[in-house]
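Here it is, the structure, as structure tokens.
All protein chains of the complex are present and in place, except for one that has been dropped.
Then we have chain A:
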Amino acid sequence: MIKAILIFNNHGKPRLSKFYEHYSEDTEQQIIRETFHLVSKRDENVCNFLEGGMLIGGSENKLIYRHYATLYFVFCVDSSESELGILGLIQVFVETLDKCFENVCELDLIFHVDKVHNILAEMVMGGMVLETNMNEIITQVDAQNKMEKSEAGIAGAPARAVSAVKNMNLPEMPRNINIGDISIKVPNLPSFK
């Protein structure tokens, strides 16, 4: 079973957290911090699995993670999940996000928390894998968007806001997420460390 799905950036700022077991709000925040410390200190190119932190159940649980440019995607799972299977699932998740947001970047996750949650809900439910077929997931998300559009009408108007915000002076400039083999144009942005 998947216990939690966490996404945070290179500085440990959470971008998505979804817990499938009940923890208090404080504990959830501590788990995010602990997980960030465990994962971020690891070199690139080491293995993608490690034992979970103490807060989330210690050695009984595994953290399976992938690092894409500015973001860490971490799944915390128990022994009933296949490690490589989850690794593949992370890839499906990111590819789906990339298709839905067209060259997904960190800002998309920030400004569309609800959408990311919806996409995730199409894949994982109550800690179990619901759907792994990317086309199926995208079909569902598309259908939702259509419904949303038809309901939104004039209310959904102020659209230019986001592009305006994206060009504001931001402390962490996003880089595009590098996904495996899909070719993504990486814009020339200064990197912030």
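Here is the rule we go by: contacts are C-beta pairs under 8 Å (C-beta built on N, C-alpha and C of every residue); 3 or more make two chains touch, one makes a residue touch a chain; residues count from 1.
Convention: contacts and distances are computed from a predicted model.
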{"item": "Among \"AP-2 complex subunit alpha\", \"phospholipid:diacylglycerol acyltransferase\", \"WD repeat domain-containing protein 83\" or \"Ragulator complex protein LAMTOR5\", UniProt-listed name of the chain not shown", "value": "\"AP-2 complex subunit alpha\""}
{"item": "Residues in chain A touching the chain absent from view", "value": "1, 14-18, 20, 22, 25, 29, 32, 42-43, 45-51, 57-60, 79-80, 82-85, 87-89, 91-92, 99-102, 108, 110-115, 117-118, 121, 125-136, 138, 140-145, 147-149, 151-152, 155-156, 158-163, 165, 168-172, 180-181"}
